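Structure provided below as structure tokens; questions to follow.
Every protein chain except one is present and positioned as in the full complex.
Here is chain A:
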């Protein structure tokens, strides 16, 4: 056996810069999401089906604006829920099961870098979804006001943050199979009855009173007020900020890495 002191010490290894680690993790997660067929159906196909359905049926008639003008902001909100909550939640739940979160947290990326990378990936995919939905809606006659677009972009990002925090909370606290079930079920329930694509006035009375306080209803209403009327809906923004804060705090408190 050789004495350790006789051997040279290994050279000191250094981490890549923080911004580079987070950006590259965001890119990696984005590409992983885009390569996943089920995720693409959830992220692009289902929102587009919802857009077409709302444009060809009379569900949104009599609300003071054209069907496509009322449908598009809600479908953009639905995109945020698809990617940030359901898609990201399921992916994180299974990453947790397979120990991917634990392994990556031992690299220089770390736990904070992992979460930052996930938020970046959600935002990147959301940009792609929004562009696809907006272009198709424009061909279908969508006419958003300029102020609405300027308001809509940060609102959509805020919605993505709230839903990302909620998705992480679910993924970090229950089994991945349960995450799959919960996030898909809530996607359907929020999508149909949560005020995200259908305005609260079109929902049963018992439901419409509460949807303003759900993340789905708050984001849907904020997007419609911005992109239909060019108005800033303060209550909805407060509700979304509240959900973001509560879900983040709960995720930080209860998220299990293994």
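The rule is short, and it goes like this: contacts are C-beta pairs under 8 Å (C-beta built on N, C-alpha and C of every residue); 3 or more make two chains touch, one makes a residue touch a chain; residues count from 1.
Just so we're on the same page, contacts and distances are computed from a predicted model.
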Task: Omitted chain, identified by the protein name its UniProt record gives, among "ABC transporter ATP-binding protein", "Protease", "PqqA peptide cyclase" or "Hydrogenase maturation factor HypA" - done: "ABC transporter ATP-binding protein"
Task: Of A:20, A:175 or A:253, the residue in touch with the unshown chain - done: A:20
Open item on the list: Just to verify: which one of A:57, A:107, A:143 or A:201 makes contact with the chain not shown?
Closed with: A:107
TODO: May I ask you to list the residues on chain A that touch the chain which is not drawn?
DONE: 1-2, 4-16, 18, 20-21, 24, 28, 32, 35-36, 94-95, 98-100, 102-110, 113, 257-258
